[in-house]
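First the structure, in the form of structure tokens, and then the observations on it.
Of the protein chains in this complex, one is absent; all others appear in place.
What follows is chain A.
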Amino acid sequence: MTALLTFTVLVLVAIAIWQMTKIFELSQTKTERSQIANDSDNKNNGYLLFAFLIFIYGITIFSFAKYYKMLLPEAASEHGGDYDQLMWVSFAIIFFVQTITQALLHYFGYKYRGEKGKKALFFADNDRLEFIWTIIPVIVLAGLILWGLYTWTNIMDINEDDDPLIVELYAQQFNWTARYGGDDNVLGEANVRLIDIANANVLGIDESDPNAEDDIIVKELHLPVGRKVNFKMRSQDVLHSAYMPHFRAQMNCVPGMVTQFSFTPTITTEEMRLNPDVVDKVKRTNAIRAQKGDDPWEFDYILLCNKICGKSHYNMQMKIIVETEEEFNAWLAEQQTFKASVMVDETETETEEQTASTEEVADVESEETASEE
């Protein structure tokens, strides 16, 4: 493969040099020619401008035909539907404007290509025209702004109505941890100054806070379908960004402050795996993976880091599982509470492994810990 690529590049370089010398020779033989465009230059480049318009349309159609199916599947959150709708309308407007303006630009370039003796029209101003193309964007943008702001205000209105599930997303180089409030659904106080790795208190939770006792710390994010989730994000070292593309959700994790985002998952992982678009995508992907000799893939929601955070930024992820309320509760009941894992000195627990892996990350910048489990 490498050899082939190197070869291809070399061939391309060779072709480029050959072409350059050829062009140079051609230009040398006609030294009398002026370097100012003449009628035949205008004609050739006028036609090329027209061809370029076709190229722009062509690459648009090509990209849609070939890549549209690779885009994210339907939104798996309540606000995601509104998001997708606004996106769709914005794109419709954009493509309408793009198609027309590019056509005018390149067609005029072709149509009015210069000829000797042709007279251009002295046309310096027209208030009415300018008014039209000022007022139309004003109206269209006013609509988009109002709609966008309405949706934005709704999405960012993070409140405690409807009994939301409280989840902390904790970011560090280069992995994620999630913490649930437990039975009381209230997170215990935490600060990086309270981190005690020897004692397995990796999130710096205040051991004297009674709310912390039933907190549950996990490396895989489980969410019940249909229940609002309020995320509280923290980071212990550098900026990270919690990006959950399938839910149209993203918020930066900032050391020194708690940031928030909220959404309601609407489609379970199981249901999403049956979505025809997802089924096709998995099929295509597994064909590619089989070719490369990788393990087959099963669709899962994923949380990615989307703010440059260092060497292993590209592999800082956590699996998200959306399940029914019963499944979620059953899973949560199996997890150990903070009190059981830290406050009481217990050995051979799951958290012990996490501690080990956290230390490893801190010490040797391991790249793999993030994606494990």
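Here is the rule we go by: a residue touches a chain if its C-beta (ideal position, glycine included) is under 8 Å from a C-beta of that chain, and two chains touch if they have at least 3 such contacts; residues count from 1.
In this text, contacts and distances are computed from a predicted model.
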Expected UniProt protein name for the omitted chain (select from "Cytochrome c oxidase subunit I", "Glutathione ABC transporter permease GsiC", "Peptidoglycan glycosyltransferase MrdB" or "HEAT repeat domain-containing protein") would be "Cytochrome c oxidase subunit I"
From A:115, A:160, A:184 or A:325, the answer for touching the chain not displayed is A:115
